[in-house]
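What you see is the complex with one protein chain gone and the rest in place.
Which chain is which? They are A and B, in the order written, and residues in each are numbered from 1.
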Amino acid sequence: MKTESKLEKVLASGALAVTSEVGPPRGALPDKVRQKANLIKDHVDAINVTDNQTAMVRMSSWAGCAIIKQMGLDPILQMVTRDRNRLAMQSDIIGAYSLGINTMMCLSGDHAKFGDHPMAKGVFDLDSIQLVQTVKKMRDEGKFQGGADINTPPKMFIGAAANPFADPFELRVMRLAKKIKAGANFIQTQCIFNLDKFEKYMEMMCDRGLDEQVHLLAGITPMKSAGMARYMKNKVPGMDVPDEVIKRMAGVSKEEQPEEGIKIAIESIERLKQIKGVHGFHIMAIEWEEKVPQIIEKAGLFPRPVV
Amino acid sequence: MITAEQKPLNEIINYISPYDRIILVGCNECVTVCAAGGRKEVGLLASAINLHFLQQGRTIEIKEITLERQCDPEYVEELVSEIDRVDAVVSMACGCGVQSVAERYKETPVFPAVNTKFMGASISQGIWAERCQGCGDCLLGITGGICPVARCSKHLLNGPCGGTSNGMCEIAPDVDCAWCLIWERLKALGMEKRYEEIMEAKDFRPAGGGGPRKIVREDLLL
Partner (left out) sequence: MENFEPEIVAFCCHYCAYTAADMAGSKRISYPANVKIIRVPCTGKVDAIHIMKAFEKGADGVYVAGCLEGDCHFKNGNTRASHRVEHVQKILEDLGWEKGRVAMINMSAGMGERFAGTALEFTEKIKALGPSPIKITNTDKHHKTIG
């Protein structure tokens, strides 16, 4: 084991891991974090706390993680390179580890133009792959990115994101390979609706033996409505929502659409369980966290293993 | 070239209103190429300023001159004969030119007439796009001649990010994803293997992170 991370232990045991996420509030409302975490705590192995998602200012990920840690749960720190330079990032990593956080995700971050501060300077002192390298160097070599020794280095279980659906498709597995080479231990993918394309991606990944080097958690988002499906298809960059999914959602009445969305999510999970290289699931139910337990139970992923 | 765009007319008028005698100084290099501050633009601006003040019943004296460059002391020196006959200078050059003139003629206020934008290249007539950010450590040799620092919205060195659609950047449907362009070029050059090499974290000191930059060529000093 590289770390004390519960997620690492679950994955090492060979069981399918389950993670979900909590989006922190746009204000000083710690109870909101506790509420959301409580909804899912028995159904997941670890909980991501997003970092200024879509470039909208929210309570910082490390603060949300600290609150979740205090509840006795296992948080996953998310860090985007858009908002901090390498000093601040390494500083926050040491700080987070000192508060008991031992699992983190390294991401580039959505461009500031999408958020509430389009006038801000995007930092990008490091990109996501260089951040993965940095965290690995801190953990395994006990050194800062600049080379100096760290007094008691943080031991983070390192995650990165993968989007099998952004183009060019041929590049996506090569980029995954780069992230693994840089030191990623686990991957959470963008939410999957195009299962055929995802199967192809996983085939390419396994052909290169990458499934033996990293644990991939497949991303799942339940659709609330046909409108949401269309929005995700047309307005969210890097998203692939096949027309059949939209047709299926639009084919039932408005009141039945949420149930249909959950059905689709569960069917996807069942199909993904069969795909070589899938080591778990990352459920992203934005503003619909109350449905996460139901999805996990109906997908046969409950109760969670005790490690 | 360094590209620039003319400032709004009323901003320029506000700068010069207190003065009766001004000189508009154009530049024959970059700002001529991007039609912001060359001889033609000097003429048009002088005309517009004249019309504005005539409308108020005021005549102000407007001299026009276009220097070869404003970023070299030899050319800036050419203004010495006129400088005492004017109350203010309006420079239509990029920020480098404005500052060179201001530094030489400390007793006369110097105002910029253009907003300096970026280092770029002409795409076709009338269109210029950003190409270089002067990062001081050119990596174009390993990215197939396409710059991720200037052309990737997040200046990723190991891109693309997960936001590309149809080869375009997430920030706008008409902005190329630099990394898609780089990948296509590497393929065309048979250099796909290069893509999987990780580009290490950038040292931003040559890019200006270490403070304002200077080049000194000992061998060229007089």
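Of note:
The rule is simple: a contact is a pair of C-beta atoms (placed from the backbone, for glycine too) under 8 Å apart; a residue touches a chain by one contact, two chains touch by 3 or more.
All of these numbers come straight from a predicted model, not from anything done at the bench.
Partners of the chain left out, restricted to shown chains and counted across the full complex, are B. Of the candidate positions B:G43, B:P109 or B:P206, contact with the hidden chain is made by B:G43. Taking the whole complex into account, chain B touches the unshown chain at residues 8-10, 40, 43-44, 47-48, 50-52, 54-57, 59.
Note that in this section only the chains that are shown with their structure count from here on.
Taking each chain's centre as the mean of its C-alpha atoms, chain A lies 41 Å from chain B.
Those residues of chain A lying in contact with chain B across their complex are 82, 86, 108-111, 113-114, 122, 124-130, 133-134, 145, 161-163, 166-168, 171, 174-175, 177-178, 181-182, 190, 237-238. Residues of chain B that touch chain A in their complex: 153-167, 170-171, 180, 183, 195-196, 198-202, 204.
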